[in-house]
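Missing here is one protein chain; the remaining ones are kept as they sit in the complex.
Chain lettering (A, B, C, D and E) follows the sequence in which the chains are written, and residue indices restart at 1 in each chain.
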Amino acid sequence: MRLLLINPNTTTSMTEHMVHAAEDVAAPSTVVTGLTVTDGVPFIDGYYDEALAAAGVARAVRDADGEFDAAVIACFGDPGLFAAREVADAPVVGIGEASFALAMMLGHRFGVVSTVDRATPGLLDLVAHYGIASRCAAVEATEVGVLELNEDPDGALSAMEAAGRRAIDAGAEVLCLGCGAMVGCREALARRLGVPVIEAVPAAVRLAESLVSLGLRTSKLRAFGRPATLA
Amino acid sequence: MRLLLINPNTTTSMTEHMVHAAEDVAAPSTVVTGLTVTDGVPFIDGYYDEALAAAGVARAVRDADGEFDAAVIACFGDPGLFAAREVADAPVVGIGEASFALAMMLGHRFGVVSTVDRATPGLLDLVAHYGIASRCAAVEATEVGVLELNEDPDGALSAMEAAGRRAIDAGAEVLCLGCGAMVGCREALARRLGVPVIEAVPAAVRLAESLVSLGLRTSKLRAFGRPATLA
Amino acid sequence: MRLLLINPNTTTSMTEHMVHAAEDVAAPSTVVTGLTVTDGVPFIDGYYDEALAAAGVARAVRDADGEFDAAVIACFGDPGLFAAREVADAPVVGIGEASFALAMMLGHRFGVVSTVDRATPGLLDLVAHYGIASRCAAVEATEVGVLELNEDPDGALSAMEAAGRRAIDAGAEVLCLGCGAMVGCREALARRLGVPVIEAVPAAVRLAESLVSLGLRTSKLRAFGRPATLA
Amino acid sequence: MRLLLINPNTTTSMTEHMVHAAEDVAAPSTVVTGLTVTDGVPFIDGYYDEALAAAGVARAVRDADGEFDAAVIACFGDPGLFAAREVADAPVVGIGEASFALAMMLGHRFGVVSTVDRATPGLLDLVAHYGIASRCAAVEATEVGVLELNEDPDGALSAMEAAGRRAIDAGAEVLCLGCGAMVGCREALARRLGVPVIEAVPAAVRLAESLVSLGLRTSKLRAFGRPATLA
Amino acid sequence: MRLLLINPNTTTSMTEHMVHAAEDVAAPSTVVTGLTVTDGVPFIDGYYDEALAAAGVARAVRDADGEFDAAVIACFGDPGLFAAREVADAPVVGIGEASFALAMMLGHRFGVVSTVDRATPGLLDLVAHYGIASRCAAVEATEVGVLELNEDPDGALSAMEAAGRRAIDAGAEVLCLGCGAMVGCREALARRLGVPVIEAVPAAVRLAESLVSLGLRTSKLRAFGRPATLA
Partner (left out) sequence: MRLLLINPNTTTSMTEHMVHAAEDVAAPSTVVTGLTVTDGVPFIDGYYDEALAAAGVARAVRDADGEFDAAVIACFGDPGLFAAREVADAPVVGIGEASFALAMMLGHRFGVVSTVDRATPGLLDLVAHYGIASRCAAVEATEVGVLELNEDPDGALSAMEAAGRRAIDAGAEVLCLGCGAMVGCREALARRLGVPVIEAVPAAVRLAESLVSLGLRTSKLRAFGRPATLA
């Protein structure tokens, strides 16, 4: 199958990292293609960033429709997810919703280890938007920005551990890494904290593959029907 | 005061109509300036349309910041509202949220008379997003598109009456007109249905003026703080 | 327009203060008339006080109906608000609900700086009653009673600052002053805490004026229809 | 034990009927005393009626405190219940909440057969206020007023059956009779509809007796602590 | 009346204690019969224990149907309660739901003093299952296991006091003892903490007696109808 991995921010190095993370877990027959949104922001930490990213995602999916069997939106806030569903025939999965879906099968309540605190209200909006707010115990920020994650991996891991500990104290039994760029530290963090930790991009890849293999596509009835403005 | 009225779709005739509706209720000292989003869609009926509109609104507000004392986003789905709050110093009001705020002071539960049914899930998302879902009895569509409203005003009014009746049967005691272009029919509809009917743009204008006169501005703490990507 | 400002407690000096606060923000053409409930309690801090105040408000509005274009109930718990809506033709606004309505346009979640902790459950009931509990981050009491506010203004301000800080730590981004008598300290508190602060009486005055100028009145369908016991 | 049965409306014949209904189920050692609120309304169908009734109840309980071991507020809307709890040392039970408590032990969701439709929003407020809205399938009105119940018992029963059937169709598995004056028809209605039917006054009497026999009294911590205005 | 008290765990000494607690509050005409589930677990602290206990309860009630006028399930998690309702004609009461029902009549929000923290998610599930989550301020564990309660009564009481204090700090105004074996300490705990404390078995006994005396039985419509697998 052809899997389109869309990076909603404009930082191409992040696209490459996420494509590798996707390829690591994808089935041998899955071909992963990365797509970086142009005309947006270099990283996404709040409503303004999300708004620009969402439009970029919506346009990219619209233009690529027909060239992929499933798409993954690779930013934890799932910008443009519902818009993308309207303009694609193939299924579209957000890495945030995919993480939540798996987390809810592993623990009573989950927590999110996120980047900066200013984005926390938006993430709480997201879980409420999905109707699963009662399953989310906490969103805890590391205050390590997206682009700083690779600068000091050990420091980032310690910050994640501290944020994860706070989420656990608030009732989380399983943790979601709340940024597509948080890759490579899953096992270390799980070992330190003693709970399962979910990487977002791999989670979405496996769910997208599952939908395709089961012959499932986005419903075109009502909410995700094709827009009249494209008719 | 300087009031910026932003039309999130690209149809300039609609901007003009809405500016007039705003001027009709604005205080004498309020100067209303219309702004039409470019690079978007001609009307907004769903998530894809909203995504493009939201980015247009966010950019427009960002660029106009400092040139207005309050802004009104004149599409009932309030596209880009939270993004606009991040990039403006002055208060920003959505015509949907303004309608809901007044409606909740006039009846036990409110209904929305909207355009097309495919946008209903998005409007239900909106009231849930504002945390007021329990106050909304129903969203009922006329199936008269935004751009058709002026083509057959009598037919449109009859369709609104029928939709309003369904909302009332579902428990609504007050109605919101769910499109910025639904102007000029408020009194006729209220008379036919025997309930108060709220026009969205005038509601938002009065609330924006209220915020300014009370010296209130958007909180810059946390959710609506200035984006780091603009630093 | 004729604005009736009803003080639900029996302390006439408070009525005077609140009428002044109302006049400070009212339009030049608005005539504010104060009305002090008789046969009630000198201040309102709990369910018993509210019950007596509500009956006083209901009777006062019933008797004054026809003599005002809008009424404001000037106690933050909005005692008798729904009852007053049944017996009046003109719109009635509670200072609590008005504060919440504006607060929800300025921040992601709001907090309330209230008087005594024993009234906190009632205030939480109130936001739940309005269906907006998810937007309220915290109600924090100063433990400065209503009648003590003027005795030591500096102490009161410090207590408000501390309560406001706790509300912010709990997630509030904007604060409501939870008593009609908390006037004159809005700006100082906003400066100390760095968030917008809403005075309740002015908020309600502006919303009442907005409703009147838009030609909106309480729905008489169902919930707020005239009582049969008055027929 | 001494049981005070408070009729929140001013119709003394209703007090007598309800005292008899109470005595029919009370333990032999329970002495039921009826108390009719003065200075209120002859029947209670909406917020205005409730407001006047609540103040009457609050004052009556305050004045009678010490003279009863438990009190029952005998109007289905439980007017003044929380106020009464503040001013009494002995437990106070509302006939609405008592009905709901038992109903939740007999079926998955309950329905209410009420008097007039205009009071339905208030009853929905009530179940939401108690935090049990998800257990209430429907409130269905007979449109037979409180004072008409005895005029045409057969007609009233048929109206109750029709309302009960609607509640069952909406998901109710057990029915509460939503007025203290709906007595004597429980068994006939249960037989016709094939579901358990709960009379409100008897339910409250048994719960009040249960609380007393278990040595339980209203918590005086926080919400129901004695009012400062009575100090 | 014949009251069947079912101990869902296999520890017969606990059955005896709970039968005594039941007899202490039961009416003179009530005959309490204890029944210990066989083929289960010696105590119940989590989902696995509950699952085994629930099946034991369901089978026991099925086999005893016709031999009792009401049944009480004497484990605070109410294992098998809905199943038992399906297979019995007489009413069945859980000691958890009975405690909650009375607690909600005594305070604004209640707390639960429970045994071990690992069972807390299950208890939070329970209150959510009953639709009353908003009334529960906290579940706080003593970490004293069910079978250890009698080994060191003073230590257990101190642990209960500490847990109760935490629940009060979280907003509880009344406490439920979250284990059928927590008997004999109600008054001491209430005295130390200054709030009403509810023993679970006595609460359920009184509610079961109330249902029987009012002629109320489980609804056989829909949810609790007799299982087809028993036909």
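Everything below uses one rule, namely that a contact is a pair of C-beta atoms (placed from the backbone, for glycine too) under 8 Å apart; a residue touches a chain by one contact, two chains touch by 3 or more.
Everything numeric in this text was worked out from a predicted model, so none of it was measured.
*Asks:* Out of E:L35, E:V72 or E:V87, which is the one that touches the chain we can't see?
*Replies:* With E:L35, E:V72 or E:V87 as choices, the missing chain is touched by E:V87.
*Asks:* Using the document's definition of touch, tell me which of E:M14, E:V32, E:A58 or E:C185 contacts the absent chain.
*Replies:* E:A58
*Asks:* Can you name the residues of chain E that touch the chain not displayed here?
*Replies:* Touching the missing chain: residues 41-52, 54-59, 62, 80, 82-87, 116-118, 120-122, 125, 128-129, 145, 222-225, 227-230.
*Asks:* What does the interface between chain A and the hidden chain look like in terms of residue numbers?
*Replies:* Its contact residues with the unshown chain are 25, 91, 93, 97-98, 101-102, 104-108, 130-135, 168, 173-174, 186-187, 194-196, 198-199, 202-203, 206-207, 209-211, 213-224.
The definition used in the following text is that only the chains that are shown with their structure count from here on.
*Asks:* Which is it for copies chain C and chain D: same residues on both faces, with over half shared, or different residues?
*Replies:* Same, since over half the interface numbering is common to both chains.
*Asks:* Any idea how many Å lie between the Cα centroids of chain B and chain E?
*Replies:* 51
*Asks:* Chain C to chain D: how many Å between their CA centres?
*Replies:* Each chain reduced to its C-alpha mean, chain C and chain D end up 30 Å apart.
*Asks:* Report the inter-centroid distance (CA atoms only) between chain B and chain C in whole Å.
*Replies:* Between these chains, centre-to-centre, one finds 26 Å.
*Asks:* Check each residue of chain E and list the ones that touch at least two other chains.
*Replies:* 108, 134
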